[in-house]
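Only one protein chain is missing; all other protein chains are in place.
In order of appearance the chains are A, B and C, and numbering begins at 1 in each one.
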Amino acid sequence: MVDVAVLGATGYTGMELIRLLHGHPEVRLSFLSSESSAGLSLAQVHPQFLKLVEQVLQPLEVEAIPETVKLVFCALPHGSSAKVVPALLSRSLRVVDLSADFRLKDASLYDRWYNRSCPAPELLPEAVYGLPELYAGPIAAARLVANPGCFPTSVLLALAPLARAGLVDWETVIIDSKTGVSGAGRSPKQEFHFPECTENFKAYRVARHQHTPEMEQELSRLAGEQVRVTFTPHLAPMSRGILSTIYLKLKPRERRSLEELYALYREFYRSCPFIRLLPEQQLPETRRVRCSNYCDLSLRLDERTGRIIVLSAIDNLTKGASGQAIQNMNIMLGFPETMGLNFSSGL
Amino acid sequence: MVDVAVLGATGYTGMELIRLLHGHPEVRLSFLSSESSAGLSLAQVHPQFLKLVEQVLQPLEVEAIPETVKLVFCALPHGSSAKVVPALLSRSLRVVDLSADFRLKDASLYDRWYNRSCPAPELLPEAVYGLPELYAGPIAAARLVANPGCFPTSVLLALAPLARAGLVDWETVIIDSKTGVSGAGRSPKQEFHFPECTENFKAYRVARHQHTPEMEQELSRLAGEQVRVTFTPHLAPMSRGILSTIYLKLKPRERRSLEELYALYREFYRSCPFIRLLPEQQLPETRRVRCSNYCDLSLRLDERTGRIIVLSAIDNLTKGASGQAIQNMNIMLGFPETMGLNFSSGL
Amino acid sequence: MVDVAVLGATGYTGMELIRLLHGHPEVRLSFLSSESSAGLSLAQVHPQFLKLVEQVLQPLEVEAIPETVKLVFCALPHGSSAKVVPALLSRSLRVVDLSADFRLKDASLYDRWYNRSCPAPELLPEAVYGLPELYAGPIAAARLVANPGCFPTSVLLALAPLARAGLVDWETVIIDSKTGVSGAGRSPKQEFHFPECTENFKAYRVARHQHTPEMEQELSRLAGEQVRVTFTPHLAPMSRGILSTIYLKLKPRERRSLEELYALYREFYRSCPFIRLLPEQQLPETRRVRCSNYCDLSLRLDERTGRIIVLSAIDNLTKGASGQAIQNMNIMLGFPETMGLNFSSGL
Partner (left out) sequence: MVDVAVLGATGYTGMELIRLLHGHPEVRLSFLSSESSAGLSLAQVHPQFLKLVEQVLQPLEVEAIPETVKLVFCALPHGSSAKVVPALLSRSLRVVDLSADFRLKDASLYDRWYNRSCPAPELLPEAVYGLPELYAGPIAAARLVANPGCFPTSVLLALAPLARAGLVDWETVIIDSKTGVSGAGRSPKQEFHFPECTENFKAYRVARHQHTPEMEQELSRLAGEQVRVTFTPHLAPMSRGILSTIYLKLKPRERRSLEELYALYREFYRSCPFIRLLPEQQLPETRRVRCSNYCDLSLRLDERTGRIIVLSAIDNLTKGASGQAIQNMNIMLGFPETMGLNFSSGL
């Protein structure tokens, strides 16, 4: 058994980490912090954990983390994470960070898209981008893993095979994503008030969402060329799930049949346990991955316009955040990649 | 007072016609037909009409329509409509048809996209495409109005100003639409069973939805050139509403600022009472148009990729079907265009 | 045309008042106040009113209400209403107040159940309880109408015929009500945050909800005896609607068949246009009254236990608040009771 800590235990990604870690056979939750609820038990804040996880929440003090802890999950708000991570690393703790603080290699992009100064630029070179389907090797050896954003996860998994094969005409790429409301976090706000959210569908931050540079950084790396995409997120009246619909054309002289595309994806994800390339007649649906760590993928060819359409579905809190963080932990600690994560969504 | 008839009164578009016509100050509902529920009162089938519309539903027999009726709304399934419309016209009745049977001018497109033979090709030349913002003149004089599909309504209103100005590079146009479940009609099916629909988001009929040729026909007519688009519909876990997110680039040498684009739209829709070009800082939300006849529009410029994004929101059963049908009736009968339709959505 | 004012125009009951008053043929909205959004137009705050109601919101100053105004709707929070109503009355304005400030005749009940001191006890004798099905006469003559709470409306309409007939064994009465989330108002709170509300059902304030004494006051008045009830409200994952399920036994020697009970209700509500006693085989559903002013009622007899079950459905914002307020206005101003309110719910 390995001892781990969760910082920011009462937010949605913290809750989901604890739900999943509780079922992990090789891990012991030995420290949970919460700024807002320190002194209460987790079950007092979130009664679904009664009889399961009743530990008392601690104030966020790095020294208070027990000596036995080997790995820390930071589920803190953007900006707060970078304040605590250096102290964690200096205590020789390994860190999976779920914030955006270490995802962008170019600090100036952080400044621009997050409207604040990048809080710990000196750690950016070391941080490993934690998408296990692409970077399992570096993740295994990493001290600091930057867990990807929810939208980038859904998009990168959908595009990686085509990107790495050098097939995409990047001028043509459009990403239209739809997310459930839990992606906005746990703090109540007017636009997430139930009566204003149910029976409603809308776009937001059109062409200016902060996950855009993260997608572009990773797509550029895969493609070996500078990539720009148009990205539009939408809010759907559901709690969990992201569906991304991605439109693109192949490079001028490239042509692929739908069968060839499926074969390319099948080969690329051959050894990736959480990628499910659906049978050709099926399309992804968010409920099929709800509360699970799978990413479901389909491809379509619009023969009339020569366009390829890639569709992906994930749960934003699981594969899009906490499930992926545990997948990273499994790799870092030498556990089987699927340990504690091999279950299906319910109805 | 003008007498009207509704054929197919118990389906969702029929219900919505009756809800709206009941509040219309110059119209009397004098004949309601229903194949499945003939002999029952409308309120027995749909108790929300108790004390409001309690007429008995009639079998669908053209001869039974009272002499006083001037205009008939056909809210019948595709294929059934074309069987009854010729008899209506030969009785000198004017018709607003809500099916797809008369929308496509090229019968071979109907054959291909609807997987059956176009049922009344001889009437296609006469039928007027009932989008009042574009064709008020012909609608006023028409015997037979083909009421547009819900997705085409949301798309054509979003693109018409750019299309008619000849600005669009049609190779680049992608239409990503999201609809509520009432668009699928009233018959229960596995995929619309509540537990399989709630907390779920998915695409369907990707690049092969039957509304595609309808959009292309009308966009081609507006643009004066042959147009092809990529269109993907999605199903959102809500009852009513369509949000369309449309991506495009202008023709190679065209450039417009966002202000110029807003000005173009403002001018184009100057005298259109149901088009609401939102203030620049706002974006359409389906709940703002729920149960109302408005179409809300916004424009965005993705300066990094040179792409324009047009967003539109309508209620699929109102502006996308029955409200628009009544708007057409108002024009045909010389009533003010907004009569019976000038109300807002509720919360 | 009569000029009216709405104080508190941007909350949910204010919004609903404006939606309905905009469609009223004899009323002109001539003053809208909002503390939080003064200076903005209503449509800036609630874009569904674009092109419909674009007036500028005013600060809440009684002197600023135009001379032409005859009647004021107070849609202010509990406590705030009582601060402004005396000034309105002294300007000879007639008032329909939607808060709880004037509903209870016994000020000490207000103190106890609302946890604060009754703000204007001197006006309680004059205030008329605005349930038009029971008190149309006094309402017609009233200066100050206290519009009933949403739960009491659903309960009193369900029980009034039995109560006035003196048939009820009040010891046995249990009221189990279920409401949509809009009943909680427009301010975002943790428990009404979309992800914590959707796919959730719960009871709240069990046996201590502040609408209890209001129900008891009016039931006691109807029954001519002191009445106590057990009342439990529940929160359902929907925006609008209240369903109340009410259990009771008749007095020891009373016995009525289901037919006799239906006959009693039919007679009692003979001239009440918004009460729909459903056909015996049907049961109320909240969607049948959504956004409408109807109250749907059914009765059932549990022959095995000798219990009567009365079920009622209303829309909490319409018949449970703003629609009823307009019904009161119609009576006060001599308009037909249904004017501006005779429409059905949509799908």
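What we mean here is this: a residue touches a chain if its C-beta (ideal position, glycine included) is under 8 Å from a C-beta of that chain, and two chains touch if they have at least 3 such contacts.
From a predicted model like this one, the values you see are computed outputs, not experimental measurements.
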item: Contacting the left-out chain in the complete assembly, out of C:His78, C:Arg143, C:Arg256 or C:Arg307; value: C:Arg307
item: Which of B:Cys197, B:Leu243, B:Leu297 or B:Ala325 contacts the chain that the document leaves out; value: B:Cys197
item: On chain B, residues whose C-beta touches the chain left out of the figure; value: 12, 180-182, 186-190, 192-195, 197-199, 237-240
item: Contacts of chain C with the absent chain, listed as residue ranges; value: 171-172, 174, 176, 178, 180, 195-196, 198-204, 206-207, 228-230, 232, 234, 236-241, 243, 245, 247, 283-287, 290, 300-305, 307, 309, 311, 313, 347
item: Interface residues of chain A (partner: the chain not displayed); value: 12, 15-16, 19, 22-23, 44, 47-53, 182, 198-199, 239-240, 273, 276, 278-279, 282, 285, 287-289, 291-292, 294, 296, 317, 342-347
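As a convention for this text, only the chains that are shown with their structure count from here on.
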item: Whole-Å gap separating chain A and chain C, where each centre is the average of the chain's CA atoms; value: 46
item: Length of the line joining the C-alpha centres of chain A and chain B, rounded to whole Å; value: 39
item: Distance from the mean Cα position of chain C to that of chain B, given in whole angstrom; value: 36
item: In chain B, residues with contacts to at least two other chains; value: 198-199, 239-240, 285, 287, 347
